[in-house]
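A short worksheet on the structure shown next.
One protein chain omitted, others in place.
Showing chain A:
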Amino acid sequence: MSQAEKSPAERAIDPGPQGSRSPLWTLGLLRSEISTLLRRHRTYALLAVLAAVPVLIGIAVRIETGGGGGGEGGAEGGAGPAFLAQVTNNGFFLVFAALAATLPVFLPMAVGVVAGDAIAGEASSGTLRYLLVAPAGRTRLLLVKYASVLAFCLIATLVVAVSALAVGALLFPVGDVTTISGTRIGFGEGLVRAGLTALVVAVSLAGFAAIGLFVSTLTGSGIGAMAATVGLLITVQILDSIPQLSGVHPYLFAHYWMSFADVLREPVYWDDLSKNFQLQGLYVAVFGSAAWARFTAKDITA
């Protein structure tokens, strides 16, 4: 261990980049995270299934009403199938019909797969230990993972909406939009409302995404976490449909999901929407903290 051998190692401590960390680094890691997510075949399979739903609905409606004219119609609030009747008159409504059809199961299932896999998948492939010794930092990694799951929520919702809009425009006439309240708004204004709706749906999934992330920190098995998350979703949907349990319904993360239709009222009816947002915020706070507490204290042995 002569002086000559030691000096390069000591030099390595001094120079600039070692100590300085760019404040934009977290964004760089997030970009890496999202681009990694978008390069998995699994992600494309999920998005393809979501994109296919509006196509199927569109074709089914088209065949069903081939003779022309949607007989049973009328602007009712809330429930999904209500939009179906309007699709034949205005393809624009396929966006809402498709969101209403995918929100109960397909959309959250896709989110559950991605969220459940977020940490557990990295743990089971062993890449988690290398991210941590890089060192990504446990809190930052968790935040970046959650942000990328939220990005996936938005991407998935937009895939459904855009696919529905395209199919609707192809198979049906499009034009001015009749709101649930009965007033008419221009097609441009309608598009804005559709975009807003997609955003609301994506936010609706935030609570469930946080649950998925928490489950993901509990296990070292990606498949296990995905299965548990999706299982939980189905359980909650069943609980939400049992009238005898109406007392707990307002606390179930899926309870206000269908409030997104209120965006299509004139003026927008915010009551249930804001209840939904508050509930999602609560879930994010509770399960986000739980995930953080678990992940920062966890032994990474995989």
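Keep this in mind: a residue touches a chain if its C-beta (ideal position, glycine included) is under 8 Å from a C-beta of that chain, and two chains touch if they have at least 3 such contacts; residues count from 1.
The working rule: contacts and distances are computed from a predicted model.
Taken from the listed names "Phenylacetate-CoA oxygenase subunit PaaA", "Ferredoxin--NADP reductase", "ABC transporter ATP-binding protein" or "Cell division transport system permease protein", the protein name that UniProt assigns to the chain not shown is "ABC transporter ATP-binding protein". For the chain missing from the display, the contacting residue among A:V61, A:A136, A:V201 or A:A225 is A:A136, taking the whole complex into account. Of the candidate positions A:G126, A:G188, A:G231 or A:P250, contact with the hidden chain is made by A:G126.
The chain not displayed touches chain A at residues 1, 5-10, 12-13, 17-22, 25-26, 28-29, 31-32, 36, 39-41, 125-137, 140-141, 297, 299-301.
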